[in-house]
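Structure below; questions to follow.
Here the complex is missing a single protein chain, while all its other protein chains stay put.
The block that comes next holds subunit A.
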Amino acid sequence: MNMAFKQETLRDDYTFSNSPESVRRFPFPFDEDEYMYSVNIEPHDAGPPGAVTEYAIDIDEHYLTECEERRIVLEDDHGRYVALPHMMDAQWDMVELVMTNLAKDYPESFQLTQDGDNWHWVNKPLGIDQQFVFGDTSTLPMEPFEFISRQVQGDWVIMDQRDDDLFADLGIVTGQADWSVAFDAGMSFKEWHAPVPHAPEMGIFDRALKYLLHLQYGSPVRRTNWRMCVNPRLDTSSEKWHLWGPDNVSVTAENVAEKVYLRVELQALFRLPRSNAIAFSIRTYMVSLEDLAMYPRWIKRLYRVLNSLHPDLAEYKGLNSYLPYVLEWLKPQDDGEVLPKGTQPE
């Protein structure tokens, strides 16, 4: 892939924008005209060239933008990085997972040389050249997981597996959709999912947990989740609601198409070899309604999904204050054509 990294902002003046190629590869989440929660987990197999799933860890044109955004958030609030002491093996697992995958899949940008435990890591876009001893924390400028997670897109929560449950004991979460890693740290799988409407009584979290407990090393899986947001703001954390919440009422019939974004999280889960922990990555893609309209198939489907969305889901996802404007804008674009199953743009 031709990697031209842009330098944009995800706050204040919001210069973030998607190239046509980025829109085309957007992981549109709806394969049917209706949406309800389900155990939508599948093997994280390699997708076609150019797809966001082509490689295990996706790097795109917003790489520098998102790394800079992460730096800004951490500088303001280092509590977005949580690392319980027993997770040191998992920290090194993450160094290995990210470095080996990036170096293998994007050799023009990242290089890794391993001579036993002596590793040499080169990150060209960020200008990092680091020699270190794998397993020796004193040879890195900060904790191993913080070091590597500042160099990869997406939020990461690493779960320790014990007593047939998963605990969020390590994580870097700087671009999340209205939740808080400091709040969820140390909680179990069902505890942090408790606020989700309807899914618990549908048995979704019971089944998903049982599945994840058997997740195998070397066989990662993935799922998508979606939300919407006003302005391309990654950091819609609960902590910062006072900064982004008020934007939700700034949507009007005139600005809805450029201001409102469909926000999709591609979540991949990897079993880690040393710690037996599970890495959960939340890679967020945002596309404005205006850009999404390049593909009528997506726009029609989005209208049908939102129009039939269960009110409890709309409320939980925080859509209520602007959903009417969104529907009003989408509706004339849906001619009622029957859309076959599938998420493809055309």
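Structural remarks
To be clear about the criterion, a contact is a pair of C-beta atoms (placed from the backbone, for glycine too) under 8 Å apart; a residue touches a chain by one contact, two chains touch by 3 or more; residues count from 1.
Criterion: contacts and distances are computed from a predicted model.
When the unshown chain is looked up in UniProt, the name that turns up among "L-lactate dehydrogenase complex protein LldF", "Toluene-4-sulfonate monooxygenase system reductase subunit TsaB1", "(2Fe-2S)-binding protein" or "Elongation factor 4" is "Toluene-4-sulfonate monooxygenase system reductase subunit TsaB1".
For the chain missing from the display, the contacting residue among A:N276, A:S321 or A:T343 is A:N276, taking the whole complex into account. Checked against the full complex, the one of A:R71, A:K104 or A:R207 touching the unshown chain is A:R207. Which of A:D117, A:E191, A:E258 or A:E315 touches the hidden chain is settled by the complete complex: it is A:D117.
Although one chain is not drawn, the whole complex shows that of A:P20, A:P43 or A:G127 it is A:P43 that touches it.
Subunit A meets the missing chain through residues 38-43, 89, 117, 134-135, 162-164, 206-208, 210-211, 214, 216-218, 221, 273-274, 276.
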